[in-house]
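What follows is a set of notes on a single structure, which appears directly below.
Note that this complex is displayed minus one protein chain, with the remaining chains in position.
Note that the chains take the letters A, B and C in the order they are written out, and that residue 1 is the start of every chain.
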Amino acid sequence: MRILIIGNGAAGNQAAASIRKYSPECEILMFAREYYSEYSACALPDALAGWIPINKTYLKTLADYEQQKIKTCFGQEVENIDINNQCLEAGDKKYGYDCLIIATGSRPIIPPINGSLLKGNFVLKTPRDIELIMEHKPGRVVVVGAGNIGVETAGALRNRGCDVKIVEMQDWVMPLLYDLKSANRIRSLLEKENIGVFTGERVIEVQGEQRVERLRTDQQDLECDTVIWAAGVKPNVELARQAGLKIGSLGGIEVDKYMRCTHPGVFACGDCVQSLNVITGKPSLSLLWSSAKRQADLAAANCMGQSYEYEGNCSVVIEEIMGIPCIAIGLNLQGLNGYEVEVIEQESQDLYYRLLAVNDRIAGYQCIGSLDGASSIFTMIKKGTSLSEARRVLLNQGLISTMAWYIDSRRYF
Amino acid sequence: MKRIAVNIEICDGCGVCQLVCSAQKAGQWHPSFSRIIIKRDEEFGLNVPIFCMHCSNPPCETFCVMNLIYKDHDSDLTLRHEDRCIGCRACEIACPFSAAIMDPISEAVVNCDLCGGDPQCVKYCPAGALAFIDISEAADKKRRQTAGLQILEASRKL
Amino acid sequence: MNDYPGKILEVNLSTRSISSRKVEPELIKKYLGGIGLCARILYDEIPSGADPLGEDNVLVFAAGTLVGTPFPTASRTEASAKSPLTGQFGTSNSGAFFGIQLKTAGYDALVIKGKAAEPAYLVINDDEAKILNAGFLWGKECWETVDILEQKHYGAEIALIGPAGENLVRFASIENGRYDGWGRTGLGAVMGSKNLKAVAVKGSRGRNIYDTAAMLEAVKKGQQLIKSASSYMAFTEYGTLNASIPYGKFKATSAHNFTKGTLPDWKDIGGRPIVDKYGSRHVACQSCIIACGHWAEIKEGKYAGLRIKDLEITPVMSFGATVGLDTEAIIKASEICQRYGVDMVSAGGVLGFAIELYKKGILTDEDVGFELDFGDDEAAFKLLHQVINREGIGNILAEGTKRAAEQFEQADRYAIHVKGMEIPFIDPRGRWSTWTLGMLTNIRGGDHLRCRNPVENLRYNDKDEAYMKERFGFKKPMYDRLDMPEELKSKAIDLENDTVDIPEMSKWAEDLINLYNAVGICIRPPVMEKVGPTIIAEACRAFIGIDINAADLMESSERTWNLIKLFNLREGEAVDASKFPRRFYEEDIDGNRLDEAKIQAVLEKYYQARGWDRKTGRPEANTLDRLKLDDLDN
Partner (left out) sequence: MDKLIFIDYHKCVGCATCEMVCSMVHEDICSPALSRIRVVRYPTEAFNVPITCAFCESPPCVSVCPSGAITKNADSGDVAINPALCIGCRQCVQACPFGHANFSLDRGTAFKCDLCGGSPQCVEFCWTEALQYVPLDRALGGKRDAAARNILKSG
């Protein structure tokens, strides 16, 4: 059996490792545009901050691929997939396959505005980006986008001693993860760290002669020498589209619950697909490391003959700002738009949490100040536990004694 | 395959296991350094020691952004390359039992490794609530000593 | 995918070394498993002339081929060693759950060699095997030992010896858990001589099935066959006790050490009423669909509170007829035998022998120290305990009737044994049949379990056909259904005259039972009647995936039988050893005695059927050739 994997990210590598669990022998070929071995995108902010050396962000060496018996075709762009004849073309060669796993990932969005190509514009996607940023010697930085990457990048550069500002188009920081109240807590934490936070401002252009000098928003001009774009990412679906595979409404490759594309023998996983949300059951883009790995596991299992269904994605994002842990799990009010949401919240000096429930089912959780009980809540959200079921267990001595993992969540119910 | 089993009826929550574990693993006598955690439910006066279940398909492995959690082929334990940990704590949240804990000294997240086959918490548990036994044996015992026995006793009364 | 055959675990107690080796598939094809494996291992590994109670003796436990499957009654494990009682091939077969644990731990056989320096016991847990100190168990009775070991080694099945085995009583048994055992030929003494108190086995794996659908089919077929047997209902209800009624009627029981034919109250003590009175539940061995075991409870009287799994014909007759005890005392006697680990048949035989000696004045009050009489339970138990502990006269009786008889003048004629092993409850003077000839030709001595006409009809005791033939007594459909090669069937059974040729049927029956003992199924009559080599071959093919047919199986079984015969000859079996005690030729029961010359004629024909030389007792060269037994070192 011959399996081709396009992409060398979390999904591609996890798929390869997972296939090895089923079959130590089958042939695995991995194609990637870049010449890197696998790295951890999530560790990049830590490297940018200087907490860990850049080389620690690499998860594998080329020897590791060999040891796992994965043939690598790195630095080679796949030009075309011929799904009808089960083969792909790369570098003037054709490669036939029994199964194809597309894990092409995503790329950061840089809006087509004036000045976005000037020297001093950066993204944070690969270890190389860190080197480029550090070579540029940033002093005054504006981070565009206050998503989790934006916030982490801002914190990392602040740690390097830079003067950092964040510009966010929406009305509060991390708008896809937190609601206003919890976001405000995070905002004040950022501000305590001397990071300027400007929300509800749209970037109009980047100004400068040779290099970035200023960033103009619809409200003000921000003097800076560096702009880091963290305004979201976009699935890489061009190859799939060209091959005739269906692309979904959100711009990701459409897959069924077995991670199969719209053509037999072709699977896709990771940032490039759109998958169902575990809570709403609606299509969504889950651009998370854990989702990519889970999807890759299933794609691998299913291409090895299992029929394992994907349960759906569920977001969980943890940040530590000024030493304070912040966590958002599942959906926030914006994500639950259209549903009647029950909110359970509590606020104190050091702690704020809110639990969102829809139709009795726990759907979202945000907490600033502590991670206690978060894992129980995360488990319940993924599992689809209802508030009443959680209470039933917590109120029954016999049940709770064998289901100790509920105990940490007691305070929420 | 041997694992730690808890008899919840017996555990009185004294925390000796935590002290022993922290001393063994972190060189400090402090419950918060322990890889075994006692969850206390005050409502019912329950004390439930929790530790890594060494799941076969561990969610922490999926969540680890550094791919440093692995299943050891021989022992079937869930182990870590602790030196590579960046302390993001994703595994802590992924673990339903929150059995992964942040070691405050190395700043790496760690889990129980059964002390290489001789778990010290079991050795020093004063109440005898912890046992290190074969998992299939534990299941057999339970079948015999709870379910089956109840039926047997009911039938005796007939 | 198949992982059959499994491994042989070899434990040397002298060197404390434990090793395992894969069984060669060829060996399984040739000898199947169970007794076949035992025979080959014993033949190869016991040096000629070895002392049965010495370091050189080898004790083998081998689970049958089909053990570990749901094939009906596939539960049985053969245990073999050179017998301290007969000096020849000692072997015994037991069911319950030991075999399945051994099989699921990955072993087809367990071989125990050498002698431990101190009391030891063996623990096997899948791949892990350990020799542990048994000092704390030595001297303890079996039930207590089982309790302790079950606590220590949860879920394990335990083969163990009681004080009788420790004291090297020559008819000590190996107990299989609390209530079952490898009773005959004194294997318990072999274990005792090795200082091995117990073997605890626990397996957690299983055996892959070569063809699951075919296996399920074979299991279903096997179940239906057994259920359709004419004796099935009677057996699920009353177990082996069914035999007590006809044999009582034929005056063919061992009453008062074979002096009476039957006791006046045999109907009350020996019959099926005992089940109605004391039996409360049925208990089955692994995969059994008969469940002949009965759980007995005595609610009042001297032995009130006694609860035991038993009520089998062997102890009932052994103690009820030979010693003349009443029902409750029989149950008590079974308990003593189980707790202290002695063979019930031999124990009953030895007690009966001693009581008769006492009554004849050969044993005196001085020898014994108390009065003995048939039917006196307290005296009998006192004596039994003396035997177990080798105290006083018990020390002589613990050697078995044959050896004990040598110690007293004129005692020989009261010692009821064949080749040194005490005869069970059937008196051939009362009923001569394939079954009773089997006691003579048996490779382990005076025993009824290695030969029995698969279609024996207990309604008839036709003396006109005596010696060479017995009554068939069934209609043609039974004849047609009988799973036997046509040629042999017409040779062995004469439908016109309604007779069975005893020597021919003997050979077939011995081979058939030997096959059961090799594949690990039970010899209860409903199985014997219906489960022939054809269905067994079907099950073997589905389970193991080897190409084997009914004829191959029977040949393999015959090969084992011949190999055991060769073993016995090597260990000095006399040519004329196949003879009944003198009493059977010289004393009448109900006007019957045996005619030695006629029996010799039957034996002559049996030897012909076997392809053995009557003069030397040896299998003839062409027999060995045909059976491919030419690879033995000799």
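Just so it is clear, a contact is a pair of C-beta atoms (placed from the backbone, for glycine too) under 8 Å apart; a residue touches a chain by one contact, two chains touch by 3 or more.
Model, not experiment: these values are computed from the prediction.
The chain that is not displayed touches the following shown chains in the complete assembly: A, B, C.
The chain not shown here is touched by just one of C:Asn12, C:Asn57, C:Thr145 or C:Gln286, and that residue is C:Gln286.
Among C:Arg21, C:Lys152 or C:Lys220, the one in contact with the hidden chain is C:Lys220. For the chain missing from the display, the contacting residue among A:Glu311, A:Glu342 or A:Asp372 is A:Glu311, taking the whole complex into account.
Although one chain is not displayed, chain A still touches it through residues 298, 301, 306, 308-309, 311, 379, 382-384, 389, 392-393, 399, 402-403, 405. Of the residues in chain B, those that touch the hidden partner chain are 1, 53, 55-59, 76, 96-97, 135-136, 139-140, 142-144, 146-148, 151-152, 155. Interface with the hidden chain, as seen from chain C, comprises residues 1, 68-70, 72, 97, 100, 104, 177-179, 204-209, 212, 215-216, 219-220, 223, 227, 280-289, 291, 295, 307, 309.
Note that in this section only the chains that are shown with their structure count from here on.
Central chain assignment: B. Criterion: smallest distance from chain C-alpha mean to the mean of all protein C-alpha atoms. The mean-CA centres of chain B and chain C are about 50 angstrom from one another, to the nearest whole unit.
Distance between chain A and chain B, defined via averaged C-alpha coordinates, is recorded as 31 Å.
Centre-to-centre spacing of chain A and chain C amounts to 72 Å, using the average Cα coordinate of each chain.
Within chain A, contacts with two or more other chains are made by no residue at all. The residues of chain B never reach two or more other chains; the list is empty.
Residue ranges of chain C in contact with chain B, taken from their complex: 154-155, 204. The touching residues of chain B, counted against chain C in their complex, run 136-137, 140-141.
Residues 13, 38, 40-43, 46, 51-52, 56, 59, 289-290, 293-294, 297, 316, 318, 325, 327, 329, 371, 374-376, 378-379, 394, 397, 400-402, 404-405, 407-408, 410 of chain A touch chain B in their complex.
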